[in-house]
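Note that one protein chain is taken out, while the other chains of the complex remain in position.
As written, the chains take the letters A, B and C, and residue 1 is the first residue of each chain.
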């Protein structure tokens, strides 16, 4: 059973979803919560630019967008002292608990939301129970509100345990745009981690299931293509236009038609498109925001190459230019068996957990892989943990929601595993 | 030579372009100008809801959009007494000059701008001479700033002449969306018009050319298609999505491929498209704002039928729904020979006019056709006049501009024609 | 009323349709008919290589194809002496009647069929009345069987009249591929023509209508694009293929989407496509046979340029090569008013003719334009005549047929006009 205060924290975060690098309210709320719950018990609490390596941020929105969200957070009445440190899109936090000799354990949770509208269907619990998104066009549609809550719950639990060593919880911004993981992996805080856990809720596993060791992260790359043609009066001189929307549509059709690859899974999505200015003007501008993925980095690169070819040829076909920018990217990673076993053991003895799977494939991407790889490169170990939750809609859809009972399962399994790691190593 | 004060009026309007039904500043500025120039000489000055039949407005934007532009106009320091009458998107004006017995002559000028960005290229005169659009994303790219100026100039000129009869100048809003013509055609002001002139500048004719009688207006219809699919995680479960952007792209490709028709000219344009929410989400929404045109109403209807078929089939193909709304429409119209001859005669004797064409084909659409047809139905006559102007960029492009000398030509030819009509009928 | 013997001649030709440059039976049958009907009355009868300038033939099929049809004609029992002169695809004939002093008048009729199957629907008269095509996949679907018949009928009629001068009837091959007109226009026989008539039946005009002067011929150009990619096992290694069919499909979609042009009518058609070898092989070859047309040569050239751009970009998009060959082309032409008047006058007095139109637009292409232009360049006059006929299906469709009564109208109007031209000039 998840404590009422954690449920109400999760719902407050759900009500105020903030997309990548705009987690102003979210970060400040997390900091406030940590200070109120743990206060002086925390050895360190790094916020914003102190929590991340700012120069490694990827996919940061423009100033106008940042300002808009910054002001919205301020208007929501959150602590301005914290807020000011986040200005310019330096969000996120790292909380450190020191309990004497012992291993340094990390837990990574992500905290950003998605730029999509939330359902107001009466069957959608947040809508009927009063915690639907107050930010039109933004939504916690992937459970990061629950992740942030779990991070706080784990800190509190471990602080009350006989844990020996150091625990660092990474509240990571900008996962959805694969933009924040690298900036945390490049920060100094990651360097001494002996064991890193990362967590995700749901992923088609029901409440009561725990996956010890999720693998199969797809390498991912974001691309943005801007087509430029020439406008003309659509009635008077259609032949004088160079139609950027025709180029874009041709590209979209052929992007989805990039051949599947025998070496493994690939993905492509033209996630955002737009173009043109008025019905009676031949469109001179159009844009595609796309992503490609691959089971390996090579497969991702194959998709990138083919994507570029499609984009360039579609532009040429309609006598347009195209400017292609590569955005954020993330590699793949694999969980270490030693940690997989620890988590599986602990999960097997956790109340409410009915089924434990050792290893499962994700089939998506995650920039936790930056942190996992960094820890592994430094000789440490890493494990990605799945916490089942009944979710009515799929991830990233308008009716996604979590079963709040699973927040408790997450805290129990992760805190238990952290304590167990400490015991094994001492 | 165009008077300096008219040039500076035109430039002020150019600086403050307002798209359809948002001509708050523009209307108030025209009213202010008329009052300052003609004052009590005007018999009537109908503004906003008094100038148009409000229930016949088409393609009116939503309240938020109207409010945004309304407030921008207010902030520009224009007369609030006039402004208040325009609230809710009731823009435009009809000015009436009465000079005793004689025919009732109408002149229709349109006053709205386009929702497109203006060039800041150093070769673009408005940019270097300081009257480039101050409204980012809006531009007078079709010369309606010159049209409004001509309307005022003609009123002033006729008021100073020996004209006998009544002159009504229709400052029509919302031509670019084909949304305002009908509301003026359905107003009471049109009913007693014996002879109607309408004017357009440019149309690929250079400065010094006058076209007496433009025909070949294409009938036009606007459509908006909203595709709805289902979102899904693009990496994790692409197969669970129903991709609205794929449906949209398929539709765009096939819209432009609707067969040409042996009975005459047809057009189609997917002028604005957009869809999707994030790179990693299968898009569940997409939208096309399109227009179709035909040399006759039948051809326009043919294009509409084929467009609907394409849109519906593209939706089905990707398991999406599509909601299609028909927007504004306009018919075609033909100039009456009697007025064509008057205008040609007057133009032939106007200083600065080097070439007069009787009749030319437009190949575009115009909702002046609503007014022309109404006048003709009532037994009056109508003529659409083209005033040549050297324009560096094509109509509706970012570098469109007018040769201000042509404003004077327009005033001379139109005022001269109006006086001649009066003389012939009395 | 058309004479029974001409009806049965037309039906025999209908039964044995031969596409471009394969008119072996057709030419031999025409020659046989002329000899039987006119014998020594003909001053000259040029056949095959003597009738045309062989080096100007366009779109000649390959030897295997020619041989196939040649043998089929031989097997049909036609005169081998004539047949041998046609070998290698030198088909067509020019028959000359000399009747003393007077103008040299030309009549051009085309004689080829289309490579398309004929309907066997019980409502299709040729099917039920026993003269449906005996050549599977070929059909007289444009009435050239009637044209050839008219040519013979006119010769016979003029021979029995008081005509003074010289009459040349050009039985032209390969009109459907726009491949034969030039070879007749470049022959010596055209040089001394003072007045040329050309004829087409149908064109959406019903039986009893005559069009004196058809204009609006579209300039036309044929193109053939051969895409080459690389094959691969479609299940095992789809990524190793370079898919020529994807390239071709992308091209087809975008060819039909080439922007309409303000200067006038344009057309594009991907009339034949094919590609690939087996379901489980990524296709390494694909082909498009297309044509483009324009109201003027410039518009046709515009379409060609855009077509090439589309083809090349579509190939690049899928990493394929494309080889583009331009095939046969034809210009446009206009009828001379003097002949238009002659034909209109004669038609107005012809029994069975209920309506005479002076000038109409065709909206298609015709390589009679080569002959018309050549005559006009030499100071002569030309006129294209339409002879209405009730045709159940459209031109080029499986159910096209002619009302045989119109064959008589054609003979009456053309022979009458030829006699009238002779009278006027003498």
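Methods note: a residue touches a chain if its C-beta (ideal position, glycine included) is under 8 Å from a C-beta of that chain, and two chains touch if they have at least 3 such contacts.
None of the values given here were measured: they were computed from a predicted structure.
Contact with the undisplayed chain is limited, among B:67, B:81 or B:262, to B:262.
Touch with the chain that is not drawn comes from one residue among C:267, C:304, C:373 or C:409, which is C:267.
Here one chain is not drawn; of C:160, C:191, C:305 or C:396, the residue touching it is C:396. The residue touching the chain not shown here, chosen from C:8, C:81, C:277 or C:326, is C:277. From the options A:81, A:262, A:326 or A:378, the residue with contact to the unseen chain in the full assembly is A:262.
The residue touching the chain not shown here, chosen from A:119, A:254, A:350 or A:417, is A:254. Hidden from this view is one chain, which touches chain C at 114-117, 142, 176-177, 203-204, 218, 220, 222, 230-238, 240, 243, 245-246, 248-250, 252-253, 256, 267, 269-284, 286, 289-291, 293, 327, 362-365, 394-398. Where chain B meets the chain that is not shown, the touching residues are 236-241, 243, 246, 250, 253-254, 257, 259-263, 282, 302, 309-310, 312-314, 316-319. Contact between chain A and the absent chain runs through residues 253-254, 256-257, 259-260, 262, 265-267, 363.
Here is the rule we go by: only the chains that are shown with their structure count from here on.
For this pair, chain A with chain B, the centres built from the Cα atoms lie 47 Å apart.
Inter-chain spacing, taken between the CA centroids of chain A and chain C, is 66 Å. Chain B has residues 253, 256, 267, 363 in contact with two or more other chains.
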